[in-house]
Every structure is written in C-alpha cells, then in structure tokens.
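Here the complex is missing a single protein chain, while all its other protein chains stay put.
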Amino acid sequence: MSQTKDALRVPGPDKIPLALIPVIALAALPLIPSLPTWVTLTVAGLAMGMMIFIMASGLTLVFGLMDVMNFAHGAFITIGAFVATSVLLPLAGWTQTDSLWMNLAALLPAILAAMAVTGALGLAFERVIIKPVYGQHLKQILITMGGLIVAEQSIHVIWGPDIIALSKPATLRGSFIFGDIAIEKYRVLAVIVGLAVFAAMFLVLNRTRVGLLIRAGVEDSEMVESLGYRIRRVFIGVFTAGSALAGLGGVMWALYQETVNSAMGMQVMILIFIVIIIGGLGSVGGCFIGALLVGLVANYVGFLAPKIALGSNILLMVLILLWRPQGLYPVAKR
Amino acid sequence: MIRQLLSGDYPRSRALTVVLLLILAGLALAPFVFPGTRSLDVAAKVCVFILLVASYDLLLGYTGIVSFAHTMFFGIGAYGIAIAASRLGPTWGSLALGSLAALVCSALLSLLIGILSLRVKTIFFAMITLAVATFFAILASQLSGFTGGEDGLTYKLPELLLPGTKLFETPLFGVEINGKIVSYYVVFFGAAMLFLALLRVVNSPFGRVLQAIRENDFRAEAIGYRSVIYRSVANCVAALAASAAGILYALWLRYAGPDTTLSFDIMVDILLIVVIGGMGTMYGAVVGATLFVIAQNYLQDLMKLASDAAVGIPLLPNLVHPDRWLLWLGILFILSVYRFPAGIVGKLRAGK
Partner (left out) sequence: MSNLLALAGVNTHIGHYHILQGVDFVVPHGGLTVLLGRNGAGKTTCLRTIMGLWKASAGRIDFDGADISSRSTPAVAQLGIGYVPESMGIFAGLTVRENLTLAAREGPIDTRRLDWMFGFLPALKKFWHLPAGHLSGGQKQMLAIARAIIEPRKLLLVDEPTKGLAPSIIAHMVEAFRELKRTDTTILLVEQNFDFARALGDTVAVMDSGRIVHSGSMRELADDEAQQQKLLGLSLDAHQ
C-alpha cells in the first residue's frame, strides 16, 4: 500500500539546475569588491544570457526534433542584425530623438523586418539545403557549414566588409539609478524580452497540442510519425520560428554591442553551442538555464580575470558534463 | 616497389595518374622549375596542406567523424617548434624536443577528446571540437608571454636551414643551393613520407574496420569491433599527422601565429579542400590542396582584374572581388556534397 502511495506522488521537475543560478551569483558576491559592481555584473549577465537564449532556443528544439544541427544558424543572427541596421540607419532621425514612441516606431519595423527575413531564409534553407540530407549527419554538418560560408560571403556582397556602427535608440541609452547602483536600461529591456520569449515558448510547449507534438517529437520522432502525425511539418515550423528568433537575437545583440559585422554570428555561435550542450540537447528549459549560467559566468569572470572569460565558459561546460554527461536536463531519447 | 609505396591503393584512372605525376614532379623540382620566393612559398604550402588535408580525410572520409579541432593540432605542432626554437635557441636538439613535446601533447589531447566525446553522436563531437578549438585559439592569443599572442613568434633555425647559408660555391642548374632549398626538401620529403604512411594506414586492416564502422555503426558494434576505440585511435593518428604538418610548416615559415595555424579560416579551408578534392580517397587531398593553394595565391589576382573591370555595375564588382572567392568555393562545396561526394578524384575516376 505504501508503495503505491510513493508511486502516486508525482515527482516535481528537477530543480537542482535552476538552483545553480543563485548559487553562482552568490558565490561571486564575496569576490567582487563592491555591491553596485556585483549588481551591474549580475544584470549584465542575465541580459546577455537572455539574448543567447533567444538565439539558441530554436536551435536546440530543431536538434531535438530531427537530429539536425544547423551550423549556419550564426548566419541568421548576423543577417537579422544587418537587416535591422538597414532599416534603422535611414530612420536615424526617429531613433535619436528623445521620444519613446518615435524610437519604437523605428525599432519595431526593424525587428519585424529582421525576423521576417531570417524566418523566410530559414524556411528556404530548410527546404533547399537541409531537406536532401535528413538523417545523414555527416553530410548535414558539411552542408550547413557550406551554407554558413555562402551566407557569410553573401553578407559581404550585400552590406560590404566593413563594421557598421549602430547606436541604441535614445530612450534606451543610459541607466536607471538606485543610490549607488546603476542598471543599464537596455539590459533591463533584454531581460524583459528574454523572459517574454521564454514564457511564450513555455505556454506553447505545455498548453497547446502543437507543443505536445513538439515535446513528444523531441523524445521520439519516429513514434510520433507512427501515431499518424507528419512531424516534418512541425519541424519546418520550428525551424522557421527558430531562424526568426535568431534574427531577433541578432538585432538585440547588435544594439547591445552597438556595432554590426559579418563575423558576429559566428562569435556568438560558440556560446550558443556551449549553452545547448550544457542545457542538454533538445531541452528548452535546459537551454534557458544554460544561457543564464553562461551569461553570468562570462560577466563575473570577464570582470575578475578578463583574459580567461571565454575559457571560463568552456570550463563551465566541462564541469557540467562531468556532473551530468547529457547536460542539465537530458532529453529522454529512445 | 610502387605497389609497396602506395600500399596497393592506385589512382585507378589515367587522368588522375597524370595529374598526380604532374603535381609530384612539380613539387619535387619546384626550386628548379619555379624559382622565386613566392612560388617556392606556394609549393611548400602545397606540401604542408596535402599532409594536413590527408590527415583530415582519415577522419572525415574514412572514419566518418567531423572534427573542428584539426587546426588546433596543426597549431600545436607549429607552436611546438616555435616555442622551443625561441626559448631554447636554434639548435637541432631544441627542434627535436619541441617536435616531441608537440606530438605528445597532441596525442594526449586527442585521446582525451576522443574518450570524452566520441561515444556520442557525430554532431555532438563536431560541436565539442568546435568549442575546444576556439578556446585553444583564444588561449594562444591571450598567453602572449608564451606564444607571442596575436603577433605570433618569429625565431631562428639551425644554420643549415637559413636562407643565407650557401651549400655549394656554384649554382646548380642556375639555382643557388641555399638553406631555404634545404628547408624546402625537408618539408617536401617529410610531407611525402607521412602522406604515404597515411595511405598505408587507410589501406591496412585497421583502415578497413574504420570504413566498416563508418558504413554501419550498428553492425560493426554487433560484430564486436569496439568502435569507440577504433575511432579514438583514428582521431589520435590524424591529430599526430596534423601536428607533423604544423611542425613542417613552422620549419618553413620560421614563424608561428594564430593566423597561419589556429584560425577558423584554415579549418574552413581544410573542409573545402577535402570535400572538393574528394572525401575518402586520400588522393583528393593532393589534388585539392594543390588547386586550392595555387588558386588562393594566383586566382585572386585574376579576380581583382575582373572586379576592377566591372566597376560601376551594381553588386558585380563585389561578387568577383578577390576576397569573395570563398563565396564561389562555398557554392562548389555544397554542390560537391550533394552531387559528387567523391569530389574531383571521383569525377576523374568515373571518366577513367
């Protein structure tokens, strides 16, 4: 009898990985000389993590669904940034006034254009480049690498090889000040957008039928097909949405750094890969936590020992893989 | 004799045989038929890249794994020589020590990566190696006290290998035999011997097991080959050969830096060469590396002419700009993967 009772107790989701975020943040506190600095770094880390999450989330789902890893994903990030730049630069008058509404009137179309272009490119990329090599991992890696080369070069052809400066809209510059503590407005915005994307994804995945299909497909796409669903359609949708999110992330990243260049996507890709591996390939929740961890560690270590900032993330990845070889939230694969 | 050298793996095509013989003759006689600093540089780079790409073919073409850490091992070889020569002085002993240290380091690192991640999927391995290689490149540029950072290291070599050293009083066939030419032949024979060694590896029973694993992991595992062990060993052999290529390159350049060995651009070059040349053929590395390095050095001049001529037409000057040649190679690369996976060598063999 007691046995049945145990079995009936529904185990909650594994919370240990989630706890890592406050643990790391608190562990950094004594190392950092002042509280305001710590707050600034923590917010910066969370903001960076959110942006990485936006860029990485689609990629991890795509992998989960079809075992496809798109090495050209970084190109979508870059393209999103360039498309937004092409919209924002002519509208400089609107972005550089002090009116929030004027700023948004420039920013929203820029973001929408970026997402539309990268989403459409993603769709085309899936149909033309990836579809012929489904299930052939080796060719798939090669083909998406080829896609990356061609995309990067095309960016050079269209936008030229130079780094373009892109300043933040006027109302998003500067900081909120609380006593000694200054928090950059743009970082707050990044956190809000990141949380919104995460919440939307969470709702879709857990409250809708398509979400159910995606979650099942990530575990065992063959079984989903055996139940009579065309998983490829779902996959195409996710691929397109993931590419559009890469575009959104690219815009946010570009405004954060206030420059755009053709190599930016590839630079972030390394972080994205680390995040996906840490989170557990295919897991959106893991990707979210992984992204925040990477953002925080990058900022703390970047402050304490700038030389090893990227190395610290690799180290984080290795440590987590030693602890959980499949990442924080291993996806139950057949 | 030839059979022995090639381990019984012949070009199997008249056209390919002719091409290979031309390349061999061109490289063997380069100092005499293509005198001049730039052309000798190109020839030496061809030799090094043949070895580098062939070792990558062992992984990609024969074992079926994609690694993005190949330039890391290439770099370890080059930095081994560079650090030893600049710290311990330009003696043969320090070069030997540097090479040995580099090879040991590569072997350990490749085995470690192999054991940690070859159990998992091809894709995971590719991602991990990409992250590790990037980390390594950043490490090399950050530890500037040791590696010279972004600037890299310039160093002296033993007297015999220096351009100022004259071996004979009189020129041979009109070419002065100096240390540079000795270095060239060190590179040439080193690369040739190691290439033949790799050819032997892929045609050995070990190489056949690798191909069996590539074809069907499920079956190979069921038959009882421990595929992880086989793949780890292949990974290690490839890493050692890449380091050897790095050693030769460092001997030739008397310089080692991130741009010549560790950069991701070189990794991309290797991928392009191996796929366009022909995966899983070994000879693809020879043909591909030769064409690529020559094109890299001379084709771009042509593109510049075309680009200058097209000034005024929208986008076109950009499309044929010399820096854009990767665009065309990328397209060729994608077509190769789809249409002719055995690359140029496959085409030549099909045409006989």
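Labels for the chains are A and B, by order of writing; each one numbers its residues from 1.
Here is the rule we go by: contacts are C-beta pairs under 8 Å (C-beta built on N, C-alpha and C of every residue); 3 or more make two chains touch, one makes a residue touch a chain.
This one's a predicted model, so the numbers in the text were calculated from it and none came from an experiment.
Listed residues A:Asp180, A:Glu225 or A:Glu258: the one in touch with the omitted chain is A:Glu225. Although one chain is hidden here, its contacts on subunit B can still be listed: residues 215-216, 219.
Mapped onto subunit A, the footprint of the missing chain covers residues 4, 7-8, 10-11, 209, 212-213, 215-216, 219-220, 222-231, 331-332, 334.
Definition applied: only the chains that are shown with their structure count from here on.
The centroid of the Cα atoms in subunit A and the matching centroid in subunit B are 34 Å apart.
Every residue of subunit B that touches subunit A in the complex is listed here, in rising order: 60, 64-66, 116, 121-124, 126-128, 130-132, 134-135, 138-139, 142, 264, 268, 271-272, 275, 315, 318-319, 323-324, 326-327, 329-331, 333-334, 337-338, 341.
Against subunit B, the residues of subunit A that register as touching in their complex are 63, 67, 69, 71, 129, 132-133, 137-143, 145-147, 149-150, 152-154, 156-158, 160-161, 266, 270, 273-274, 276-277, 281, 307-308, 310-311, 314, 317, 321.
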